[in-house]
Structures are given as C-alpha cells and as structure tokens.
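So that we are looking at the same thing, I have put the structure below in structure tokens.
One chain of protein is taken out of this complex; the other chains stay put.
Naming follows writing order (A and B), and every chain is counted from residue 1.
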Amino acid sequence: MLTETIETVPIRSSEDIVRVRQKVRFQAGAMGMSLIDQTKFITAASEIARNTFEYGGGGELVMETLRDGARRGLRLTFLDEGPGIADIEQAMRDHFTTGGGLGLGLGGAKRLVNEFDIESRPGEGTRISLIRWK
Amino acid sequence: MDKIPILKVGKCLLVTIQIDMHDRLAMALQDDLTNAIVTSRAKGVLIDVSALEIVDSFIGRMLSNIASASRVLDAVTIVVGMRPHVAITLVELGVQLSGIQTARNVDKGLETISRLIEQSESTDAYGDD
Partner (left out) sequence: MPANFDALANAIEQSEKDLLSRWIAALTAVGATRSGQTSDKDLKDACGRFLKELRRALQNGASEDIASEQWQDARDVLEEISAARALRGYSPVETALFVFSLKEPLFDLLRQTLAREKHMADVLVASGALLDRLGLFTTEVYQKSREEVIKRQQDELLELSTPVIQLWDKILALPLIGTLDSARTQIVMENLLQTIVDAGAEIAIIDITGVPAVDTLVAQHLIKTVAAARLMGADCIISGIRPQIAQTIVHLGLDLQVVSKATMADALSLALKKTGQKVERLAARG
C-alpha cells in the first residue's frame, strides 16, 4: 500500500474543527468521492477533531492519500498528547460521555468510515485513524 | 465574532444557517434564540438547514436543545430543508432528533407551524372555559 502525506492541520481551537472539515471536504472532493461518502467522512472527521480538541487538549490531524492496487483512499490520523482514554471499549459505546455531549462521537464516527483504529494510553495521549476508500 | 441573524415573521422566529458554524457560534445561536423566544413572545421557531453540508452530533445536540428549551417556553420548533446526504449521515451517526418537527422547506414549515400554533391556542382557549 502506497501512502503519501498531504498536510498536517493543527487542532487548537473550535475554529480549527471547521478548518478540518473544509480540508477533508477538499481532499475527498478532489479524490472524486460521492457526495454521501464525502459527507459521512467529513462528519466523522468533525467528531474526532472535536474529541482531540475537547478531551485531548488539542493536537493535530495528519492527512494522507492511500493507494492499494486500484483502490484509492484517504486516511486521517488525529494525534493528541492529552490524558488518554483508560477504557477504550467503554468510550466506543454509544451514549457514553465524559463531557456534556450526546456521547455518539467515537462510536458514531466508526460507523461512518471504512476503517477505524484507536490507540490510547492513560497519560500518553490518543491516536485515532479513519480511512474511507473511494 | 459572526452572529447568525434571527428574523421575526408573525408569531415565528426564522433562522437560516448559511455558514459552517464552529461550536461557539452554535452555542451562541442557542442562547440568542432562547432569549429571543422570551423577548419577542414567539410561538414558533423555524430553522432552515438547507444550506448545511454537514450536521454532526454537536449541531444535532444544539437543534435538540433549542427544541427542548422552546417547548418549555411554549413555542414549537421545526427544522426544514435537511438534505438527503446530511439526513443519512445523521441517522448513521445515531442522532435521531426525536421530538423535533421537520418539514421539506420553509413554505411547508411555516404552514405546519401556524397549524401547530393554532392547535395549541385552541386547546388553551378550551382550558380557559
């Protein structure tokens, strides 16, 4: 599988979450994803970016294009050095929330992408990657 | 900071969201609308989301909160013009927006809202008897 980094987007404010949505929209559109796939991917990115900002204390998004044979895709990796998640299984469950949200962020985002991967250790931060194939 | 304008049309407050809102802006809209219901004595709130390309769980929660707050303040909330890809994504995300009235477009929304206002007023009148 070939990967190519397109750019890194800082996530330090709630305006940055909007910027993440715009950057993802641009890349997904350039790749020729259908409107519905674009919308699902942007929404998932928005959920995770908010997670990075609110619970991770800010971080960054690394955007990469993927090529696997004839398949092309987009990978978004969200990194933060925040408190981390102690119980990932619990955090993935719908309606679980430590903030005041609907608690659909992680689990909901997972349903909107083709591949979802999360790594986190308490005190060491969180790394979440999302892939959507075209 | 930008602000989302709130218009008063008859007994109704009309809001058209035309930009990709950041979270603080969405919170501000929620506050502004709740205040406006009280100050303008509105009976209905119509939110046009036809220009929105995405609605994530945060915006979804904002819509639910507005609906709940306005219900407490004796006003009905209706969300109009949601686009198909946005609706599918919201459902997939797990956001149901239960308790919110919906309509295809602003016209239909105003029609529904005036019917609902009439209904609630007539039950009130009945209660006064």
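Assume a residue touches a chain if its C-beta (ideal position, glycine included) is under 8 Å from a C-beta of that chain, and two chains touch if they have at least 3 such contacts.
None of the values given here were measured: they were computed from a predicted structure.
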Visible chains in contact with the missing one: B
Per the touch definition above, residue among A:6, A:36 or A:62 touching the missing chain: A:36
For subunit B, residues in touch with the removed chain: 79-88, 90-92, 96-97, 102-105, 108-109
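Keep in mind that, in the parts below, only the chains that are shown with their structure count from here on.
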Distance from subunit B to subunit A - Cα centre to Cα centre, in angstrom: 29
Touching residues on subunit A, where the partner in the complex is subunit B: 14-15, 17-18, 21-22, 25, 35-36, 38-40, 42-43, 46-47, 50, 94, 101-102, 104-105, 107-109, 111-112
In the complex with subunit A, residue positions of subunit B that touch it: 20-24, 53-58, 60-61, 84-86, 88-89, 92-95
